[in-house]
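Apart from one protein chain that is not included, each protein chain of the complex appears where it belongs.
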Amino acid sequence: MTTRKIEILVGGFIVLAIAAFLMLSLQVASSGVAGTGQSYRLHAKFENIGGLKVRSPVKVGGVVVGRVAAIELDTTYYRPVVTLEINNSYSNFPETSTLAILTSGLLGEQYLGLQPGFLDETVEILADGDYIEDTKSALVLEELIGQFLFNRGN
Amino acid sequence: MIADKLQQLGAGTINNVRGFGRAGIMLFGALLGKPDIRKGFPLLIKQLYVIGVLSLLIILVSGLFIGMVLALQGYTVLVKFGAEQMLGPLVALSLLRELGPVVTALLFAGRAGSAITAEIGLMKATEQLSGMEMMAVDPLRRIIAPRFWAGVISMPLLALIFTAVGILGGHLVGVDWLGVDGGGYWSAMQANVDLYQDVMNGVIKSVVFALIVMWIALHKGYDAVPTSEGISQATTQTVVTTSLAVLAFDFILTALMFGG
Partner (left out) sequence: MSDILIDIQQLTFSRGERVIYRDLNMQFVRGKVTAIMGPSGIGKTTLLRLIGGQLKPDSGHILFAGEDIPKLSRSALYAARQRMSMLFQSGALFTDMTVFDNVAFPIREHTRLSESLIRLIVLMKLEAVGLRGARDLMPAELSGGMARRAALARAIALDPELIMYDEPFAGQDPISMGVIVRLIRSLNNALNLTSVVVSHDVTEVMSIADYVYVVAEQTVIGHGTPEQLRAHPSPLVQQFLKGEADGAVPFHYKAAPYEQELMELVG
């Protein structure tokens, strides 16, 4: 009957649309490290975060391990506080680790580079809610040029 | 002179407000009240076929070509900065955020919207709507409502298909023809496309456009002057009005989603 044919075609249409959605969500958009799966949060204070944005990646040796979840301003010292969301499968960074705001390429986006530190009996592993103490702020080009000129003046 | 202009302005405004009122009443009448699943579902399936499946071909073909053109144009610019690995994100983001929902809505208005207006206008002209009313069947629920829902369901699905095919078309030109690295095409895309920010916002846009297109198309048909001239005018108006409304709402939605 014709109704059957119509129903089959409509079914095919829906399946095609679902396939398109799956392709878009899995192949095109990486569902994101922070998007799915378990994660824990770390905080870090910087002098200057430059062009860092929410959802900028956190990388260890170039591998994305998490993303920036929030950027706030600490109202007592007026320093930016960045909250990181790190995937649970990377859960044993020592508290001696350092965090730097880096730029991918000359004109690229800014990201957080996490450098794992040394580990001995006195050093603890970073857990949910901890602060990374050792941070390097973003390089601000104007400040660099200013310093360069100032040094030459001396 | 000034009084005349003022009168024209006033009359125009009153007419527009009246039109809006009638359109609102129509939609209200169509969507209110409990839907009858037993009778409503087969009608919905039929309309999903007429509105969705029959629009599929034009969506597939246009999506493929738009993706291919995007890749070609994008490549010639990006290669100057040595940034051709950004081709994937360029194609994907343009399609997901803008071209997918907008072009689908415009094609949909031309393909399905005008057909719906003409069909309903003709049903009105041949007294089929009146006849139905006299048989104690509400044409708003029997005719308008299934078409409305079928359109609102179909369009986001069509936009998803359009976008996916477009990205494949971009791959075809960018990777297979121009020689951009295939792994880079997908990985740069994955690094820059966000499921919620980009994919979901595109779907939301598409749903809004579907509501607009279906509402206008159905109202223009239902309110058409029941003559051949009136129906042809209504059909033209559907395409013009929906296209303008979609573009205007695209700006508003883009400003709300990505502007801040």
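Quick notes on this one:
Should a chain be cited, it is by its letter among A and B, assigned in written order, with residues numbered from 1 in that chain.
Everything that follows uses one rule, which is that contacts are C-beta pairs under 8 Å (C-beta built on N, C-alpha and C of every residue); 3 or more make two chains touch, one makes a residue touch a chain.
Just so it is clear, the model here is predicted, and its values are computed rather than measured.
Although it is not drawn here, the omitted chain touches the following shown chains in the complete assembly: B.
Taking the complete complex into account, B:V137 is the one of B:V69, B:A83 or B:V137 that touches the chain left out. By the touch criterion stated above, the residues of subunit B touching the omitted chain are 39, 122-123, 126-128, 130-138, 142.
Everything below uses one rule, namely that only the chains that are shown with their structure count from here on.
Subunit A and subunit B have centres, each the mean of its CA atoms, that are 35 Å apart. Residues 3, 6-7, 9-10, 12-14, 16-17, 19-21, 23-25, 27-32, 35, 55, 57, 64 of subunit A are the ones touching subunit B in the complex.
Chain contact summary for the complex, subunit B toward subunit A: residues 42, 45-46, 48-49, 52-53, 56, 92, 96, 154, 157-158, 160-161, 163-165, 167, 186, 189-191, 193-199.
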